[in-house]
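What you see is the complex with one protein chain gone and the rest in place.
Labels for the chains are A, B, C and D, by order of writing; each one numbers its residues from 1.
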Amino acid sequence: MLYREAGQFKTTYAEDMAIFPIHQDRIALAILLGIAFIGVPLLADFDIWPFGSDYLLRAILLPFLILALAAIGVNILVGYCGQISLGSGAFMAVGAYSAYKLGTGVHIPLAWLGFAISIPPLPVLLSILLGGLTAAVVGILFGIPSLRIKGLYLAVATLAAQFFFDWVFLRVAWFTNYAPSGSVNAPTLDFFGLNVGTPIERYMLCLIFVTVFAFLAKNLVRGNLGRQWMAIRDMDIAAELIGIRPLYAKLTAFAVSSFIIGVAGALWAFVYLGSWEPLAFSIERSLQLLFMVIIGGLGSIMGSFIGAAFILILPIMLNLLPTQLGVPLSTETITHLEFIIFGSLICYLLIKEPHGFARLISIGKEKLRLWPFPY
Amino acid sequence: MPKASTPKASTATEAAAPFLSVNNIEVVYSHVILVLKGVSLDVPRGGIVALLGANGAGKTTTLKAVSNLLHAERGEVTKGSILFDGVEVQSLSPSELVRRGCIQVMEGRRCFAHLTVEENLLTGAFTRRDGKSAIAQDLERVYTYFPRLRERRGSTAGYTSGGEQQMCTIGRALMSRPKMILLDEPSMGLAPQIVGEIFEIVKDLNVKEGVSFLLAEQNTNMALKYASHGYILENGRVVMDGEARALAANEDVKEFYLGIAGDKRKSFRDVKHYKRRKRWLA
Amino acid sequence: MGQFLEVLIGGLMSGVLYSLVALGFVLIFKASGVFNFAQGAMVLLAGLALVRSLDLLVANGFPLWVAIVLGIGFAAVIMAITAWLIERFVIGPLVNQDGLTLFMSTIGVTFILEGAAQMIFGSGSYPLRLFPTDAWFLFDNLFPGGILVNKLDVWGGFIAGILVAGLAIFFQQTKTGRALRAVADDHMAAQSVGIPIGWIWFVVWLVAGLVALVAATVWGTKLGVQFSITFLALKALPVLIIGGLTSVPGAIVGGLIVGAGEKIAEVFLGSYIGGGIEYWFAYVLALAVLLVRPQGLFGERIIARV
Amino acid sequence: SPAAAQSEQFIPILSYRTGAYAVNGVPYANGVADYYNLVNERDGGINGVKLLVEECETGYATDKGVECYERLKGKGPTGAAFFNPLSTGITFALTEKTTTDKIPIITMGYGRSDSKNGAVFAYNFPLLGTYWSAADIAIQHIAKELGGADKLKGKKISLLFHDSPYGKEPIPMLEVLAKKHGFEFTPIPVTHPGVEQKSQWLAIRQNRPDYVLLWGWGVMNGTAVKEAAAVAYPREKMIGVWWSGAEPDVTPAGDQAAGYKALMLQHGAGKFPVHADIEKYVYAKGKGLSEPDKVGEVLYNRGMVNAMLGVEAIRKAQEKFGKKPLTGEQVRWGLENLNLSDARIKELGFEGMLKPIKISCSDHEGARDGRVQQWDGKSWKVISDWYTANQANTEPLVKDVSAKYAAEKNIHPRDCSKES
Partner (left out) sequence: MRMPDTSEILLQVEGVSLAFGGVKALRNVSLDIRKGEIRAIIGPNGAGKTSMLNVINGFYHPNRGAITFKGRTRAQMQPFEASRGGIARTFQNVALFKGMSALDNIMAGRTLKMRRGLLWQMLRYGPALAEEIEHRHRVEEIIDFLEIEPIRKVPVARLPYGLQKRVELGRALAMEPDLLLLDEPMAGMNLEEKKDMSRFILDVNDYYGTTIALIEHDMAVVMDLSHRVVVLDHGVKIADGTPDEVKKNQGVIDAYLGIAH
């Protein structure tokens, strides 16, 4: 089928402003969602390779979905609002640890006031969402400097959040319920009495989260707030002079972004790792998320998914390939080669298309439209 | 692409090969956006050639193709060739081109924002090897051309006014002692008497030092007054070309580019108010 | 008092060692507007090239000083090749792209360098002993136990001082220095006035590579040359932004501030709140400085004009 | 061929040959892989069941470790026999998964100390010693050097630790011991990866603790030893845990490390009868992974011991389940019933490296003995006799913490008296 808009007339603005105004895009999305929501569970159910083994679900799809969600959050801040952040790992951690605290019961003895704050263990879903909310509050706090600090200076400054929270969760035993090693275990995943335990259940859970948030995020970025963010990103002075308040725009971006990242952090901890330590949310995680959005395409929700896939899955493929092909290489060599090839692919991709996969796709679509003429 | 429809400038009086010749080039941005659809033009040695045309016609693109700056914008010349002084431009780096005497003044006041005005001017002399005093002399000359720059020589270029930045970019190009200048909208944002001065400088350099010019300009009036030749670009194609005087006399040019109908300039207040309203959606 | 002085001096000195790494960042940023994530990997590569060739030469019976000269020469050549490759295949084709894209490409370079360096030179820990690592104990008549000053730190400070003086003069006083700053402002305009950015970038990456080599000699002596040396980049970042991304002397001043600040905080404050605070403290310090001066102490002002 | 694969026992190796901890990860992984190779080459496998080994690089990162685990757990005809995560972080992350998947994890000399309690942690085997045992042994040695446990009173002992679950594990034990013996205990964290320790050592120089315990990994160890030299803290007063007592930890410091002491996880460096086999069956055939002169280094040997215990567990399990590839659950039984006597150890060629080990349902540690070695500038020398961790000290903590875990996870501890 050809990719043509011709003949697709819009008769209302609402239609013109739909998420995917083009028919073919809608079909593609429907197919994708169909595969994700129905195809994968079916395949897994019938043990069809490679879905039969847990590996694909647990070690690839699960982290992919969760990190894609986090990447959407990062993309809102970095891609849409132009505030480069290297503190995403910290916001994931905030989400994870506050969800943990809320899920296991909070007790703050205020001895000098003569009473204590006690919150009983909350249901998992609620604690995950509240974990996101806590992350949003922290995000706003660490977003305040962005009113003054810009660009790379801001990026480095956000590392303050990263290292500070690494330290807090390591040092303040209260957050880990005084576990001797500082490593904590997620509460059992009980959703309205439904225990989410098997890989496929976990997958579905994450898929629902990701889909919902992706749609909400997409709505936001193409609405008024999204335009404000992008205006701040592209030309902050002009934005201010046409009546956009930088304070509001930047802080909402920090809040929304951190909320999503926080939820992703809670999912990462609860659903993927099950048991974790602050190192799970280290600076490497922050960098990884940033890579995802740059490679995927700044300012593109779709790009966040592709970026996540590229950064997360490609190295695994590269790592698997020699064993699959039976090339006799030592693990050491394989890993070093993996680094070299992965790095080269990043460079190659950027040279081909400096704006990442999202742009590559939109150019591809443009080509399709022109097809069979080259221009 | 209809090369035939764009006959080459036929100033056959000049036997020598043109200093710059652009032959039927096609330029594509980002692999999909076709902007120039077969543009050909010549600049004779010591000539001033004007490149005219509406917004988006492709003037800037043509100049960038000549100075080989397109790839930095993800554009490429997919067809045709450009010869500067007999050498294929594509085979030279931008800096080599400057060294050989071909420099572009980019549109949009591209100063080095963090450098002072004087430092900006001095970067223009980067390729020169003829010693400090010669450079100092030229600096002096630029300051004579643009006294306003002398006043602001120590200021950070990013904070100077639009016109000052424009002078700065032009002055910077002059500092390289070029043989051929590709001037992109030199008059933009300059006060009327400075515009006049710029064209005087162009003439001056052309007459005294034999510098050739390819001039992309919206101020058709001025451009055709000073140029020997003109090309009119529309939608990536040369639609008309010829001697400047002949062009200026052409009725269409008069009407569309010079705004002279009959022989009187029309007031901007009396622009026709015909409505081209077409409803897009019901 | 004695302890405070000792911590202060030790901190200042450590800070200068961070500056050695930060300098490499500054160089490349100043000359191309690229935030070079690969600086840490370059330190590793330079260090490995040096130490491995050194070991080989010594094992083959060369006298130590000959081996050192040859080894440094070899490492320099490696850095030159690296600079050439990076310019030719990565940064060159990305001219005129925005900062984040260039930053990402240096991340690609980081992966390549880390993989290649370890594949070629090995991924072990290799001792390097170019400078003394013991300490002086000054003023032991004034303070019990004296004030400890590490000789390696003094060497590092000395070298950093020379580097900074040289580079500062280069940037402010020479034509090439001016051209570099022009390139950082606007790649395309720089090309249009005839600055050969390819060559310029090669030179800059080479100089950054050599600075990395110097850093590797000092840090390699301190830690042994091994992968962990790449983490120094994280210690250099707060230094970098306190001083200002574009300021060579700023790298030193930033180093002094970060070094002194974090060590004093760790020793005198850390013990009350559990310790291990110096990592984030350096960044919080940087954040505080930026809130007052968003472009760092000596960085170029961020131009805002319409 | 598929037919052959049907009769192979699959064993995964999680290793890290790159990244910050490669320096220590490489020799260890070499020891592990070489030993499996030896079993195949020399004995043709375990009772004829060949070992099929695959390595997966974790880079010491938890999520990579989890990925490796998922990738390898189902391989081979019966799935992975057991896992050696070689990282405390990965161990924590895998503990729950392995219980569900019924695959034991062997964490020899590391991991979670409370997992000694097999009643709660059915699938965790912190063989040969946990960090709590290590802490107890270290204090025993200090007491001995001081001339008696009573001399500990009023002494200052600092713990310089890697700021991660690994480094933090011994703290509760040391706090217990400090209270018991009356010494002053100060934990001093070093942020990962530990390239910068000046403030910690300047503080130590001022505070002058009588002993510094070192709980480092990777570059942190060497740097600590060097910084100690720089501030002239006597190396003799430093005692490292067994992960801080290998060659890479001291060689960067050269002479400055002379005098530095470290615990031994029973074994140290050196060559024993088994090494002759390794040379003959593995290296002579060009199948060895290590540089030959590194065979016999501390971490290499530890890798070998680790591999050997796994192999013996499989052998034990084969006694019950038959000479065929076994599932993780079956191997778990073998581990829990592993009993290596002096004679058997001698037979295996590990005489002099190990003491007897006997694992049971309630004791997944199996043995808790250690010695102390000292670096003389060129090599490690054993300087102490055997210590056995005092269970009276460790057991209450084990009970406490594992009970808490059981409650959190809704685990009903097995009744060990009923296990065979």
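Methods note: contacts are C-beta pairs under 8 Å (C-beta built on N, C-alpha and C of every residue); 3 or more make two chains touch, one makes a residue touch a chain.
For clarity, every value in this text was computed on a predicted model and none was experimentally measured.
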Legend entry - Omitted chain's touching partners, listed by label: A, B, C
Inset, instruction - Consider the whole complex, including the chain that is not shown, and state which of A:36, A:125, A:173 or A:235 touches that chain. - result: A:235
Inset, instruction - Since one chain isn't shown, list which residues of subunit B touch it in the complete complex. - result: 29, 33, 52-57, 107-109, 148, 151-152, 155, 159-164, 166-167, 185, 188-196, 218, 220, 256-259, 265, 267-269, 271, 273, 276-281
Inset, instruction - Provide the residue numbers of subunit A that touch the chain removed from this figure. - result: 12-14, 17, 216, 219-220, 222-225, 227-228, 230-231, 233-235, 237-245, 252, 256, 299
Inset, instruction - Over the whole complex, note the residues of subunit C touching the chain we left out. - result: 306
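What we mean here is this: only the chains that are shown with their structure count from here on.
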Legend entry - Chain pair showing more contacts of the two, A-B and C-D: C-D
Inset, instruction - With chain centres taken as the means of their Cα atoms, state the distance from subunit C to subunit D in Å. - result: 37
Inset, instruction - Please work out the Cα centroid separation of subunit A and subunit C, and write it as a whole number of Å. - result: 32
Legend entry - Centroid distance [mean C-alpha coordinates] between subunit D and subunit B, Å: 74
Inset, instruction - Would you give the residues of subunit B that are in contact with at least 2 other chains, written as numbers and ranges? - result: none
Legend entry - Shared interface positions of subunit A, touching two or more other chains: 167, 170-171, 332, 335-336, 339, 354
Inset, instruction - Spell out all pairs of chains that touch, sorted by label. - result: A-B, A-C, A-D, B-C, C-D
Inset, instruction - Spell out the part of subunit A that touches subunit D in their complex, as residue ranges. - result: 53-55, 58-60, 63, 104, 167, 170-171, 180-183, 185, 187-188, 197, 272-277, 279-280, 282, 284, 316, 319-320, 323, 330-332, 334-336, 339
Inset, instruction - Enumerate the contact residues on subunit A facing subunit B in the complex. - result: 10-13, 16, 354, 363, 366-367, 370, 375
Legend entry - Residues of subunit A defined as touching subunit C within the complex: 78, 84, 145, 148-153, 156-157, 159-160, 162-164, 166-167, 170-172, 237-238, 241, 283, 287, 291, 294-295, 298, 332-333, 335-340, 342-347, 350-351, 354-355
